[in-house]
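Note that one protein chain is taken out, while the other chains of the complex remain in position.
Chain nomenclature is as follows: A and B, assigned in order of appearance, with residue numbering initiated at 1 for each chain independently.
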Amino acid sequence: MKSKAWYILINILFLIFLFWYVLPIYVMVITSLKTPLEITQRTYLFLGGAPHFENYLQAFKLSYKSLINSSIITVVATAVSTFLGGLGGYFLSRFKWRISKPLFVLIVIGMFIPYQAVLIPLVQLMAATKLALTYAGLIFSYIILNVPTAATLMGTFFFSIPKELEESAEVDGASKTQIFFRIITPVAAPAYISTAIMIFTQIWNEFLVALTLSTPYTMPITVKLAEIKGSYVALYNLQMAATLISSLIPLLFFLLLQKYFIRGALAGALKG
Amino acid sequence: MVSLGIGVKKEKKRRFRVSISEILIFLLPLIFFTVILYLMVGWTFYISFSNWEGVSPKYEFAGLKWYKLMFNLSRFHIDVRNNLTWLLLGVFPTLLIAIFLAYFLEIGGFKKGESLIRTLILYPASMSFIVTGTIWSWMYQPDKGVINTLLRLLHLDFLQSKFVTDQATANYWLILIFIWQYLGFAVIILQASMRTTELQEMVEAAIIDGASKLDILFRIILPNIRGGILILLSLLLISALKVFDIVYIVTFGGPGYSTDVLAFFMYIATFQQHLVALGAGLAVIIFLIAFIIIIPYTIYAMKRWFA
Partner (left out) sequence: MTEDILRRKVSRRRALSTAGKVAIGAIVAGVVAGIGGYYSGLSAAPGKKVTEKVTVTETTTVTKTVSPTIVTRTTSPTEERKLEIFHWWTAGGEREAADAMFRVFKKHYPDVTIVENPVAGGGGVSHRVVLQARLSAGLPPDTWQTLGGAELKAYVDGGYLVPIDDLWEELKYADVIPKPLADMVTIEGHRWTVPLNIHIQNILYYDKKLFSELNLSPPTNYDELMKTVKAIKEAKPKKAPLGLGTKEKWEAAFVFDALFLEVAGPENYVKFYKGLSDPKTDPAFRKALERLKELQPYIYPYHAGLTWDESCGLVVSGDAAMVTMGTWAIGYFISRGWTPGKEFGAVNFPQKPARILLGHTDSYGLAKGAPHPNTCRDWLRTVASPDFQIAVDVTQGGMFARLDIDPKEFPDPIRQEMQIYLRNNPDKLILDQHGSIAPFSFTQAYWDVMAAFITTPDIDKTISDVATLMETYKVKEEAAWYHWGSV
């Protein structure tokens, strides 16, 4: 009796939970198929008339360049950040130099600084290096902002990898870099993947730095979405359509990476 | 053993000379970016003591001028309180829900649909917060918003809420959005932690011994995924303390200052009021709060991992 009640309760809770995620997406889709006038009626759950699929065409035309920009910038910045974070994290976890502890603390605390605070000095830095208004500037900025996170994440993941793996290789005469690339890296794959997912998301959705350092040629999608909505005309339908289109790319990224992730039996990778 | 010992020592010596350059490969990127990060942090610190108001930089020293102004503003105190609320109510519920959800998925609660569910809860992260925030504004509108409309359709009118237009409840509804956004990451991290063969073996043994599902969760799994939990906890704390996008889009700090947070105030002060020094001071305060919170955590982490 009791377990049946529990069963029903848990199922209801689960349904509400699913709804919690599906509902906003549903509203987005419905909104993307309306005209601005229909959206103004605020009947968020229902279409106001016929679905306007042409919104997607227009949204795509407006946003595809930015999607390419964002893809390039995000993929490169994520790859480099994760890679460098892996290197740094490995140092933090393996080399008990006097510098390691304070460095680790510094990095973790440094991650707390809100990125709006570092926007101005970041732009000043970019300007000084003459990289400000280019692809390279944006990529470099995102790398700067994300390597600390990557290093901390990877560092903490690396801590959990038992040293026996490396020690046996050391005995065989392998160098540190060999050990790192051939033994540690594959074992830490899910760590790399979780880190990559997190950083990819942060860069893909980042707005302020993108706003400030982009030019119309390098404009990432987050800025473009604001532009599509407009300052005075509030074209939510196009904005929603463009957002849905653009969300496919990170989604694809997640799905691809999750394949490696699910092969869970990567032993010793993430022991508590 | 003896020969091994000698061998090791010899190799250590030999490796020591070689490995400096090798180790630099690992160390240099770290130092490089930490230095840049702290240059920017240091810049913020310095500016908070400068006289920079207006559009152009003013680097003269101004002492505690902006801190004094800050402490006299009621907005500041409301912000600190709000940020602490966010930390408490944003981080721990997310953690708890994620633990149960991850466990549920691990024990095969939804076999085929598992990756579907995971993708579903990761979906918010694949979209710009500017847009998801707009959608949540619409969800929360009291008169024609999605949630209240649904409730009315289901004849559950009494459950309706004023959501974020009510000063008393606004914050909580925003925090709910935060949980919605971060649950996906949380579950991924926890699931990764739960998928170690050692843990699987322990769980199998426990099942043989007849332990209940909840027992397994609390006695075996949780103690052994401490690493994952700690990573997750620090990430959530950082995100909750720095929260900006949600507040910016859904409430702009209102009604009144009921949902105002330090990071938002910092943005307004720096970029709308042109009081850059004040903004920097607020960033420093965020930093200090982080310091206070993160110190115990790092001490714990240090003990565990550097021991």
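As a convention for this text, a contact is a pair of C-beta atoms (placed from the backbone, for glycine too) under 8 Å apart; a residue touches a chain by one contact, two chains touch by 3 or more.
The structure displayed is predicted, hence computed values, not measured ones.
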{"item": "Hidden-chain contact residue, picked from the options B:Y67, B:F244, B:Y257 or B:F287", "value": "B:Y257"}
{"item": "Contact footprint on chain B, counting only the chain that is left out", "value": "53-57, 69, 72-73, 75, 137, 140-145, 162-165, 167, 170, 250-257, 268, 270-276"}
{"item": "Missing-chain contacts mapped onto chain A", "value": "36-37, 40-42, 72, 75-77, 79-80, 83, 119-120, 123-124, 126-128, 130-137, 139-140, 164-165, 168, 181-183, 185-187, 189, 208, 211-212, 215-218, 223, 226-235, 238, 267"}
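Everything that follows uses one rule, which is that only the chains that are shown with their structure count from here on.
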{"item": "Contact set on chain B toward chain A in their complex", "value": "4, 7-8, 11, 15, 18-19, 22-23, 25-27, 29-31, 33-34, 36-41, 43-44, 115, 117-132, 134-136, 138-139, 141, 144-146, 149-150, 180, 185, 188-189, 192-193, 195-200, 223-231, 234-235, 238, 241-242, 244-245, 262-263, 266-267, 270-271, 276, 279-280, 283, 286-287, 290-291, 294, 298, 301-302, 305-306"}
{"item": "In the complex with chain B, residue positions of chain A that touch it", "value": "18, 20-25, 27-28, 42-45, 84, 87-88, 90-93, 95-96, 100-101, 103-118, 120-122, 125, 143-144, 147-148, 151-153, 156-157, 159-160, 170-171, 173, 175-177, 180, 190-191, 194, 197-198, 201, 204-205, 207, 221-222, 225-226, 236, 239-240, 243, 246-247, 249-251, 254-255, 258, 261-262, 264-272"}
